[in-house]
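Just one protein chain is left out here, and the rest sit where they should.
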Amino acid sequence: MAGSRRGAPGEGIERAPMKVDGEADERVIRTVIDSFPTTVKDFQKVGAGVLRAKIDRRDLFRACKLLRDRLGFEHISMISAIEYADRFELVYHIACYGSCMLLELITSTPKDDPTVDSVSAIWGGANWQEREAFDLMGIGFNNHPKLERILLPKDFMYHPLRKEYKEGP
Amino acid sequence: MTGKDEGPSLGQAIAFRSKDFLKWSDSVMEGILRRSAVGRGLDFLTKDFFNWATRNSIYPLHFGIMCCALEMAVASAPRFDAQRFGVIYRSTPRQCDVLLVNGPVSKKLKPALRRLYDQMPEPKWVIAMGECAISGGPFYNSYSIVPGVDQFIPVDIYIPGCPARPEALIDGFLKLQKLIKENKKGLLTGR
Amino acid sequence: MAEMWINMGPQHPMTHGLWNLRIKVDGETITDAEPEVGYLHRGIEKICENRTYTQILPIADRLCYGASLSWNHLYCRTVEDLMGIEVPERAQYLRVAALEMQRIASHLMWLAAYAADLGMMIGFIYAMRDREIFIDLLQSLTGSRITYNFCRIGGVAHDVPPDFERDSLRACDYMEKKIREYYDLYEGSKVFMMRNVGVGVLTKEDAMNLGVTGPPLRASGVRYDLRKDMPYESYPEIDFQPITHPDGDCYARYCVRMEEMLESCKIIRQALQRMPKGKWRVLAPRNAPIGTGLGRVEDPRGEGMMYVVGDGTDRPYRLKIRSPIFVTVSAAKRMLVGYKVADVVAIMGGLDMCIGEADR
Partner (left out) sequence: MNLYEFSYGIIHWLVDLVNHLWYWLGSWLPGGLGDFFDDVGNFAASHSNISVFAIVLEAIIMFVIILVNVLNFIWIDRKFMGRMFDFYGPYYVGYRIGGWLQNLADGMKLFVKEIIVPAKADRFGYLLAPVIFVGSSIAILAAIPLSPKFAILTSPTDTGVPAGVLFAFAMFAIAPFSILVAGWASNNKYTLIGGMRSAAQMMSYEIPLLLCVASVVVLAGGFSFFEVVEAQRTVWFAIPLVIGFVVFIICMFAEVEVQPFDLPEAEAELVEGWTTEYSGMRFGLFMMTSYLRGYCAGALITALFLGGWIGPSFIPGPIWFLIKAYIVFVIVEWARWSLPRVRIDQLLNIGWKRLMPLAIVNLMIAVALKSLGWF
């Protein structure tokens, strides 16, 4: 009886060959550049299976929708917010299970108005990551279902990961 | 009905309301037990026995914060068995004697931990296990960590180590037993 | 009966670690769930910005105390990617062996907590006892029981102690025999199956969309294992099978983790046999170049990621940590609604919560 009900390994969606190169990459790059000619800049391959692209923050939502629906990027891995001297940078790591690819989508926002469209409508996994970016770095996400602090107590005044917030108890 | 606040002297027979009678009888018993030789005698007889009982059955609270919580769980597992000393982990603060703080206390947790400490019945002790509980550990200069539990809870036993080993935890329990044995107080007269 | 918010507060035997689950209950069935984290937030990302690259190693250990070696290794990979260092062959095999031992110890820790939640004290005790064997192995290799600090940027801290290989092969044989015994202990008892089969079902689409990764994702039928699909260290040379299960309920998550322990035993054997002689560490420069580094590792709990931005000094400009449990917990509502209060324990236990990494 031990484990008779277990499914045999290997079921589930079929996946592409292990070494990622050839047409899967090119197809992604071609479709993205065709649909967003003006705003996508320096789309490049970085290492095995990792792509990088810069995009303007106004097209972010539509680009992500395209990535999920047509190109099969079902999983948003990480949303990192980085503060530079002149701008805020948001790096979206989006993974595609089918062809084992990881896309690094970088958008930047001016220093005084750090707001971006929320992608939690596309991927449920982004919900809490965006709340954390708001909580620690203070980046606003438009039409996010419940944008409030998640890690820090509700009455915390600052955004601690900002450079001007000097740490200390 | 009694009027006078310090209550009637023993000789007068006066009708009482039930609450007053309870207060009056408490004060009389208080006089007999606490301040007189009867209390001292009773204490002398039962002090050692109850102290032995309290020493040998310490119930810590089943409350894990970080890596020291793993070591606390391992301490109750077969290899480092804490049950030999009568240490059983209870999950409600009402039935525990020891609050075992085994990780960094963030500012969000501080009120909750303080409430837990207040819920515990009186003869209670606190063990700060691991560097994070003693002084904030590797996160001492973090903006959201209270550096050290003893800032808002009186701590009796400190167990160093990051994470403190299970043997150190059991040694901490033994030290707590010695501590209870040293300041042995009578139940009634507190001497 | 009127709807009632129950507060499974920070201090609760079910929550292994500090988080709070507020569930709205209609009688015994759950209608709404809202997890709340942040009780263990130590501001690690802010601390890391003021420490040099080597000072962050012990901090990376204390991210998730259940599998501290995998987070230490993830940090080292990220910085090696930033600095462009190639780790010597022996260090790669040594890291793989140590990671798999850590995976078995972490899964056994999960099994102990899961059995204790369901009320099976015997499961807690046996899993804890067998975990001690792997803790001793890792202690002989690295020197400490829980937070190992074993990986360094550019390799491993020190070489293998004498007859380490003999002990670990013996431990793997013992573990495989024990897991057969666990199958009878757990799946033999009808009550365990009643509590697990068909509870907390997470469909494949929900799992992928909500960002659930690791054993809960593979238990929903998605065949995605970072060690196989985006291989790192010396995993390409080792042949093993990622484990999936079509159902996606608590029983499936239990099966995936038990089989993964068997796979890990196989991986340890192959890694130790193939380990070449030679250097186990390359010296890394003190300052990192300007640029970004990305590390992506299959943590026992899911997909752990770190993204570091170097600015030429010896301190990272920004270190972002992606914790699998932080995202999996956000999917708790989808798994909990519709089940009983008693199922909260089984479902949340199945996710192997490690709040250290979720709150950072």
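Should a chain be cited, it is by its letter among A, B and C, assigned in written order, with residues numbered from 1 in that chain.
Quick note on the criterion: a contact is a pair of C-beta atoms (placed from the backbone, for glycine too) under 8 Å apart; a residue touches a chain by one contact, two chains touch by 3 or more.
It should be emphasised that the depicted structure is a prediction, and the values quoted were computed from it without experimental measurement.
J.: Need the list of shown chains touched by the one chain that isn't shown.
T.: When the full complex is considered, the omitted chain touches B, C.
J.: Among C:Glu100, C:Asp229, C:Glu303 or C:Asp343, which one touches the chain that has been omitted from the display?
T.: For the chain that is not drawn, the touching residue is C:Asp343.
J.: Which chain B residues would touch the chain omitted from the figure, given the whole complex?
T.: Given the touch definition above, chain B has residues 49-50, 52-57, 77-78, 81, 83-86, 90-92, 94-95, 97, 121-123, 187 touching the missing chain.
J.: Provide the residue numbers of chain C that touch the chain removed from this figure.
T.: Contact residues on chain C toward the absent chain are 4, 6-7, 12-14, 28, 115-123, 125-126, 129, 189, 191-192, 194-195, 340-345.
What we mean here is this: only the chains that are shown with their structure count from here on.
J.: Need the CA-centroid distance for the pair chain A / chain C, whole Å please.
T.: Computed from C-alpha means, the inter-chain centre distance equals 22 Å.
J.: In angstrom, rounded to a whole number, how far apart do the mean CA points of chain A and chain B lie?
T.: Each chain's C-alpha centroid was found; their separation is 50 Å.
J.: Can you list the residues of chain A that touch 2 or more other chains?
T.: 152-153, 160, 167, in rising order.
J.: Can you list the chain C residues in contact with two or more other chains?
T.: 38, 41, 43, 46-47, 359
J.: For the complex, which residues does chain C have touching chain B?
T.: Interface residues on chain C, with respect to chain B: 9-13, 16-18, 38-44, 46-47, 58-59, 62, 65-66, 68, 109, 112-113, 124-125, 128-129, 131-132, 145-147, 356, 359.
J.: What does chain B use to touch chain C in their complex?
T.: 61-67, 69-71, 73-74, 77-79, 91, 93, 103-104, 106, 108-109, 112, 116, 138-139, 141-145, 162-163, 165
J.: In their shared complex, at which residues does chain C touch chain A?
T.: 37-38, 41, 43, 45-47, 50, 180, 183-184, 187-188, 197, 204, 206, 208-213, 221-224, 228-231, 236, 241-247, 251, 255, 259, 292, 294, 296, 303, 305, 307, 309, 317-318, 320, 322, 326-327, 329-331, 334, 359-360
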